[in-house]
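For reference, the structure discussed in these notes is given below.
The other protein chains are all here in position, but one chain of the complex has been omitted.
Naming follows writing order (A and B), and every chain is counted from residue 1.
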Amino acid sequence: MLRFILRRLGISALILVLGSVFLFFITVFSGDPLEDLRESRDRNREQLMEARIRNMNLNDPWYVRYWTWAVGVGKCITLNCDLGTDSRGSDINTALVNAAGSTLRLVTLATVLAIIIGITMGILAAIRQYSGFDYIVTFAAFLFFSLPVFWVAVLLKEYGAIRFNNWIADPSVSLTAAIIIGLLFGLVLASLLGGDLRRKLLTFAVAGLVAFGAITYFDMVSWWRQPALGLGLIILVALGAGVLLTYLTVGRTNRKIFYAALTTIVAGVIGTFVFGGWITEPTYPLLLLMFAISIVSAIVIGWFWGGWDKRIAIWVSIGTAVAFGLATILDQLLRNWGPFLERKPRPISTIGSGSPNFEGPFWTGVWDWGVQLILPTVVLTVISLASYSRYTRASMLETIRQDYVRTARSKGLSERVVITKHALRNALIPITTIVAFDFAGLIGGAVVTETVFGWKGMGALFQEGLTRVDPGPVMAFYLVTGTAAVLMNMIADIAYAFLDPRIRT
Amino acid sequence: MTVTTDKTSGAVLDFSDVDVRFTTEFGSVHAVKGVSLHVNPGEVVALVGESGSGKSVTSMTAMRLLPSNARVGGEITVNGRGIRTLSEGAMRRLRGNDIAMVFQEPMTALNPVLTIGTQLTEALELHGIASGKRAVDRAIELLDMVGIPEPARRIKQYPHELSGGQRQRVVIAIAISCDPKVIIADEPTTALDVTVQADILDLLRSLKEKLNTGILLITHNMGVVADMADRVAVMFKGDLVETGTADEVLLNPQHEYTKMLLSSVPRLGAGRAQMGVNISEDTIDRDAELAIDLENLVIEYHRLGKPPFRAVDDVSFQVRQGEIVGLVGESGSGKSTIGRCALGLIPAAGGSFRLLGQDITGMKRRQLKAIRRRIGVIFQDPAASLNPRLPIGECISEPMVVHKVGNRKEQEQKVYELLDAVELPREVYNRYPHEVSGGQRQRISIARALTLDPELLVADEPTSALDVSVQAKVLNIFSDLQARYKFACLFISHDLAVIDLLAHQVVVLQNGKVVEAGPREQVLANPQEEYTQRLLAAAPVPHPGEQRERREQRHALLRELGDEVSEIRASGGEFHRTFVQTEEPKDL
Partner (left out) sequence: MSDNDKPELPGSGREHLSPIPEQHDPGAPQHREFVTTDELSVEKQIDLSQKSYSQGELIRRRFFRHKGAMISLAFLLFITIMAITSIGWGPIPGWWPKNYWEASFVENGGRPSLGFFPPAWGEQPFGQEDAGKDYFALTMRGTQRSLTIAFTVGILTTILGTAIGAIAGYFRGWVESVLMRVTDLFIVIPLLVLAAVLGQRSGGGIWPLAIMLSLVSWTGLARLVRGEVLSLREREFVTAAEAVGTSPWRIIFKHILPNTMGTIIVSATLTIASVILLESALSFLGFGVRPPDTSLGLLISTYQNSFTVRPWLFWWPGLIILGIALSVNFLGDGLRDAFDPRQSRSE
């Protein structure tokens, strides 16, 4: 396995180097870096030109410039990167550090979301082939495929940011809107959960009423500006996760596993009181520490309850602990929404990846960059989730037809086990390859999205660099995205080997 | 239309007037038309038929695993419970517990990404027989019972690490894991080599004898029927046309279809002149020129990062003009590789391959083309052997076009002649391959192979994918054409009976080496080598009494050679005792 990874790593590094030569070459020859100055009527034109020639080493041939760049990058091994200067003489290193952070945050989040949502939708569409849900997913996938990124981004900016900001200033939901939201929620949930007509109608009615009731209630208590979950809801969320995980892994009646989940929740509640102070005013290391503590206690609890099925019990309690933790974080975030609104009355800015010089408690700070992440992430997720759902659906349909799925059914396994244990793992194998390929596309999409949302990210670095025919920023962009793509590929390869024992040997 | 002789009370599986229709885009298809059949404990009932007879569909109704477009009528009971009205949950508890299945393809019947252990224990845990560590122990016991060596190690392995025969044993272990009352075995040995087939059949037979399990055996192979069945039911196009004991049906068939089916099966050792196939013996000229002359041929496959794999190792034999040489062997014996080398498609790594008097190893493309003009070829898979985009006439005339023989008119005339020769109507000239059936496509392949009046024909398992009655027809046409055109032929097959029917000389291959070679009578009637003896002993014949004798002879041979006869390694009482339920079944 290690040899396999090292081999892949070697090949990837080689591709990375070759790609850099190629990109450097075509960037250098994509135009004339002095074009604007040649046409300029400035008095100090000559000086400007000289400065630029000096900054970009234009008197050297391209391969010498490439070599200089490569040597600078080579210093990264000693954590002392030197990416040179751009055409205006400013240091690229500093620009890159800021840009890389915001872009990778965006792309990683979007990839993870797209994979989770896309694969789930694909599986549901496949096992409900030819149902209304299947047709909706199919149509949505085609629609998302066909959307011009920048166009959607501009639309979202208008409706997701400007109009939302107007609304949150004095939030109220009209009765009609509440009814429509209730109906939609009911429809979506009914088609997601499926079942026969009676069950669908029941789901529709219950879900619709709950959504309608919740919205009216929120409206009455002005929840929109002062939201919170409260410990009760947190416990409910964790309980839901525990029940779902138990059901997914062993089925309803295995009490031991379920008790493990319950104990985890009790431990979580105790933890909430013990670490109360840390939670309301944390730092990142503290959060990480609390996360580690909860995982460890989950493992202990799972081990304690597990009996014959220790492994499953441990996984279920870890899952429950994570759900509890996430719900707690969400609760804290919601509690800080009000304070955040006080500091920033129009919460979602149409431009930038965070407010400059924002000051406030920890959780409002999270809100500050968090809300800026929402819209670009939605754009990127929507666009790449389409291909995941299509591929998953096709792959799943192919797998369900296989002989071993029939064998599994003939043992008397339930449909749930047949799908999750026997079909899904096989269906995921080809998808890992797609993920790797898609990542590069996502970075491309990020360039456009960042431009629309005015992020000072990698996209801007690339775009400005290319406009000035300046290889420095373009190569800095490549260094980060290329490495990220190679890493993503590695992960995909490892996932592939993990999923498919046939290539491990 | 159905004859039920025995009492059905006490039957573990009972079909009564079962009727299945599939609703398709093109209307309704009536796949099973009122079939009544039962299986008693400790009894093997063989359900026999060719493709499209509805035998598999009938059996799947008992598992309730037919696709959703199937409409089932009639009554089916498993272990006394009517399953048509059972709830989905109750049906799931029934599957595995009371009724289990063994499938045809051991290569695809096991999940490639789960270990053997996981796939064995999940049924045990599901049906509440054992869980956790105890389930693993039980799984190891089960693997040991079905005769898999080192079960504790195997349990952690994945299916791709096991051979086909071992995988089928694992499938059987899964099937018996919950001590079902009845097992449906759907063509359990069709995908296996003949020696492995004999072992698996022995294992299945011991299930019925030791565990008193009822078995519904679905097969198209009359030899397997004679070897295994207590009673036989014959299906034809959805109808049950004949039922009775194995002796009644196989020795004294009443229905025309059964008679035809039995007369289509080539019998090993029954000599020539079966099924109207006539291969003349006397026309062979011992001094005729050599069509193929192999000397110490070596063929290797190159593998990335590993030493090359030697598929053919030091093989020598000859094929004379006008002679049919049968190349026999099990999978992996290198027989097809030799065939491909004869066509110049794979280079030889060593030795010499003289084709029609010329050495083709290291020949240039142009020279090879001249040789190829004198060779014809027929492949195995009727679905893949013709270009789906070309009309049949063009498929047949393609060799003439490539070698620029004759003008359009003459080419057309030749195609008509050949269509007549393979007994196909001339109208198929402008039809496409997808419009004709498998046997007809193989006949078209034969016609294409004969287009340039070849001196040598390479036939690579030309009838293996066909039903027996279709195979009989194709072999018939083949032998007539050989009598007429007198071409030499390298006939590659795994079926000893077919080779016995056609070949003048027989070459037996094992793992790329020649085990035994010589005239047909000598090799097949009086084999000298151990491997040939095993091979011959393992081939079943469609006569119950004769097959029983052959089986006993084979067991005697195996013991003499120091091998075990495969059987379940547990006594019935001991086996059943372990199924006292230890936990409440999980409700899934």
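Simple rule for what comes next: contacts are C-beta pairs under 8 Å (C-beta built on N, C-alpha and C of every residue); 3 or more make two chains touch, one makes a residue touch a chain.
Because the structure is a prediction, the values reported are computed rather than measured.
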| Which one touches the absent chain: B:M107, B:V436 or B:V565? | B:V436
| Which residue, A:I265, A:M290 or A:A485, contacts the hidden chain when the whole complex is considered? | A:A485
| task | Would you indicate which residue among B:N387, B:Q413 or B:Q553 is in contact with the undisplayed chain? | result | B:N387
| message | Please identify which residue in A:Y63, A:F145 or A:W167 touches the non-displayed chain. | response | A:F145
| field | Sites on chain B contacted by the missing partner chain, in the whole complex | value | 22, 24-27, 29-32, 50-54, 236-238, 256-257, 260, 263-264, 273-276, 278, 340, 343-345, 368-369, 372-373, 375, 377, 379-381, 384-391, 395, 398-399, 402-403, 420-421, 423-425, 427-428, 430-432, 434-440, 445, 448, 458, 467, 469-470, 472-473, 476, 480
| remark: Absent-chain interface residues of chain A come out as 11, 15-16, 18-19, 22-23, 26-27, 29-31, 129-130, 138, 142-143, 145-151, 154, 158, 162, 394, 397, 436-437, 440-441, 443-445, 447-448, 451-452, 462-463, 466-467, 469, 474, 477-478, 481-482, 485-486, 489
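Just so we're on the same page, only the chains that are shown with their structure count from here on.
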| Complex contact set, residues of chain A against chain B | 250-254, 307-309, 402-404, 406-414, 416-417, 421-422, 425-426, 429, 499-502, 505
| Tell me, which parts of chain B touch chain A in their complex? | 63, 65, 92-97, 100-101, 103, 105, 108-114, 122-123, 126-127, 131-134, 158, 160-161, 171, 174, 584, 586-588
